[in-house]
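Here's the structure we're looking at; comments come further down.
A protein chain is absent from this complex, but the other protein chains hold their places.
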Amino acid sequence: MTAPLLTVDQLRIEAARTAAVVVDDVSFAIERGEFLAVVGESGSGKTAAARAILGLLPPGLRRVGGAIRLDGEDLAEIAPRRMRALRGRSVGMVFQEPMVSLNPAISVGAQMAEGLALHERLTRAEIRQRCLDMLARVQIRDPARTFDAYPHEFSGGMRQRIMLASVMLLKPKLLLADEPTTALDTLSQREVLDLMVELARDHGTAVMLITHNLGLVSRYAQRAVVLRQGKLVETGSVRQILSAPREAYTRQLVDALPRRSSASGRRVAGDPLISVRGLKVSFGGRQRLFRRDADVAAVNGVDLEIGAGETVAVVGGSGSGKTTLGRAMLRLIPAAGGEIRFQGRDVIGTRDRAFRLASQLVFQDPYSSLDPRMRVGEIVAEPLRHVPELSSRERDRRVAGMLEEVGLAGFAQRWPHELSGGQRQRIAIARAIVRHPSFVVADEPVSALDMTIQAQVLKLFERLQAQYGFACLFISHDLAAVEQVADRVVVMQAGRIVEQGSRDDVFDRPQHEYTRALLAATPVLDLAGQAAARVSG
Amino acid sequence: MKSRINTLIGGALIALLLGTAATAAFWTPFDPLRINLKARLQAPSLLHWFGTDEFGRDVLSRLMAGAAASVVVALATVLIAVSIGVLVGGIAGYLRGWTDRIIMAVNDALLAFPGILLALAVMIVIGANKTGLVLALGLAYIPSVARVVRGTVLSIREKEYIEASRVIGNSELYSMLRHVLPNAIAPVAVLATSMFGWVLLAESALSFLGLGVPPPAPTWGNMLAASRPYMETAAWLSIAPGLCIALTLLGINLLGDSLRDRLDPRMAHG
Partner (left out) sequence: MLGYLARRLAMTIPTLLLVAVAVFTLVRLIPGDPVQVMLGDNADPAQAAQLRAQLGLDQPVPLQFLYWLGKLATGDLGHSITNNLPVLPLILERFQVSATIVLVAVGLAACIAVVAGLIAAWKQNSALDLAIIGGATLLLSIPSFWLGLLLLLLFGLKLKWLPVIGYVPFSEDGWQAMLFMVLPIVTLTAVEIGVLTRMARAASIEVLRLEYVTHARAKGVPEWLVLGRHVLPNAFAPTWTLIGLVLGHLLGGIAVIETVFTLPGLGRLLVDSIFARDYPVVQGCLLFTAAIYVVVNLIVDLCYPLFDPRVAVA
């Protein structure tokens, strides 16, 4: 048996200023050509561990102990010059944010050529040819044009392919991929990762995939390392870790995966609470000097009904118009056509106050949805301004009760910046529910949160819905979460509804090819003795 | 660490300035205006710490009186510029559309004049005295405040908590007053701090040119201007007032930096 390609031995990383431990005596190894997943939530130290391999820790962090051996060479001991020779050539890295990981001022071709020119002796023409071949290999339509273009001309998915192409061009022995698809939608995620696996196989490259997503782990990796708060929790084959986790935390992670609840009992009875007919929303084209570009229809003729207490999920990739639909239904964005009826009354023409007071919104980003200059208690109490019959004693009692319901009793005097992401999202939910609305739009309410927190928040949301009986439009790109909470599912593509039906119909018997593609792109986890869990996110 | 040093030194310098200005309001070692031709151009001594000027006036007393004048002018100017600038910028950011476009077009045209030139021009109309100076500088700096306030208001309005306020059923005006304005205070405070420095510098420059507070009332700027003929023989006359201006500006700049670090958490990590 040959020695592993990379061994990380007792790696220890601390914050330079506070000496807080970020990675605590972590050891693992990667074999040649292997696909290893490093799994962890935020604060697990997974990114720091990966960056330490290339000696690229951010300024605030430093490695204080341990050895990192690549082919027997201790990367912690070598001279900076030798390290630069290994970077890119032996170890390549793909980053998370496609929008900021390519230099906006340099053409795509020049950025790809940079690595080749540094590490290999090639003529300009050879370099160019190698780049064009690789761009074609990652299925970019017009390689020659792409070569001369600048990064801002491409979408996130395309940029991530360019990034992959530029890294794999040097045929590294090891590829570090730090959450490479987290910023992409489900379909692009699938395409980019499939490409990554193919390229790695072609060149015999080992891959270290850093991720929080167990679905990707099960689909692509052979072995996994689980990290939590800088410590190694467990390591083993993916099959073992997912189906028979040894440690409580790993089990918690697996259990946090959303699962389909037993067939939902809620059925629309009688008239719908809210109904939408032929809804259109368009955004004005850019104002040019003498003319205006044509309007772009973000939502183009949508028909939708939601019954009292029902949860309807809207799914679709980025640019499908699902967020715009939610905003337009709350009349936060003017509709260009069609009608919205709430309890039978038209709400577009009449500026219906009752509708405004009966509807609410939960946002995706818990960091920007709470006013940083208000205390938690004030935030939750604010909607009650418009319930004049409430005395101030009753109001205080209602706020305290609401905070208790979301598990944050006694938090009224805190500031938002003192709370974690999950706690903030609970506050946002409390603010939405406190006035007992009959309709709530939840726009990706858990996708900014960690896995275990997602599960808790989803559970809370479901419990509150059962208790208060509000109808919900649940907007998400995450089919797994949708499968857990939705009664009915609506699939949107390019501003139109391409399919809608009961949850089980859409998930088990998809009719439209876009729905089938979305479902196929979402990894399914087969767990021994349990219902299959679908994962994305 | 660095931020704490900034706060400490900056705070100490500004405290010294304000303390001196307050003291000068009712006490100075000598009468800053009393002429004593027998004691002309005396070098610094125990009696006259910073020496005497060409009319035998005590330089320390004049510096103290100058500090008081500068502080009053700068504070009043910043008050005028900030209050009107916030109003104008706030209205532009709140109403948007054509009102915003017109206000900002005028604002940008005014920004095309260097602040000090605009002040100069306004002073031709109002007249060169302390009130004229305050009004001129105040008007001259309104456009910068308005621009910052408008930008801040527009960016805050994009935040999701403003949308949340709308969903709750709050009126636009209520959202503006309850959510937008409180969150706009921090950048305005940073701007007002730096502006105190700019105004003080502009006031000294105008006085130096002979277009500010007219003599014999002492300001650091006109003391510096008056010292020029005696530069070679009585260097202290040139050094002391300039040092006062420089130390004050240093204090403001350091304080402004620490304020910015504290209010912009992204920069604080650096």
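Order as written gives the chain letters A and B; numbering starts at 1 within each chain.
The rule we apply is simple: a contact is a pair of C-beta atoms (placed from the backbone, for glycine too) under 8 Å apart; a residue touches a chain by one contact, two chains touch by 3 or more.
Predicted model only: the values in this text are computed from it and were never measured.
Only one residue from B:L154, B:L249 or B:L263 touches the chain missing from this view: B:L249.
Within the complete assembly, A:N103 is the residue of A:Q10, A:N103, A:Q129 or A:T350 that touches the hidden chain. Across the interface with the omitted chain, chain B contributes residues 2, 105-106, 108-110, 112-117, 120-122, 124-125, 201, 204-205, 208-211, 224, 227-228, 231-232, 235, 238-239, 241-242, 245-247, 249-250, 252-254, 257, 270.
Against the chain not shown here, chain A presents residues 51, 54, 56, 59, 84-89, 91-93, 95-97, 100-106, 114-115, 118-119, 150, 152-153, 163, 166-167, 288-289.
Keep in mind that, in the parts below, only the chains that are shown with their structure count from here on.
For chain B in complex with chain A, the touching residues are 159-161, 163-170, 179, 182-183, 269. Residues of chain A that touch chain B in their complex: 60, 330, 332, 353, 356-357, 359-361, 363, 365, 368-374, 382-383, 385-386, 428, 431, 435.
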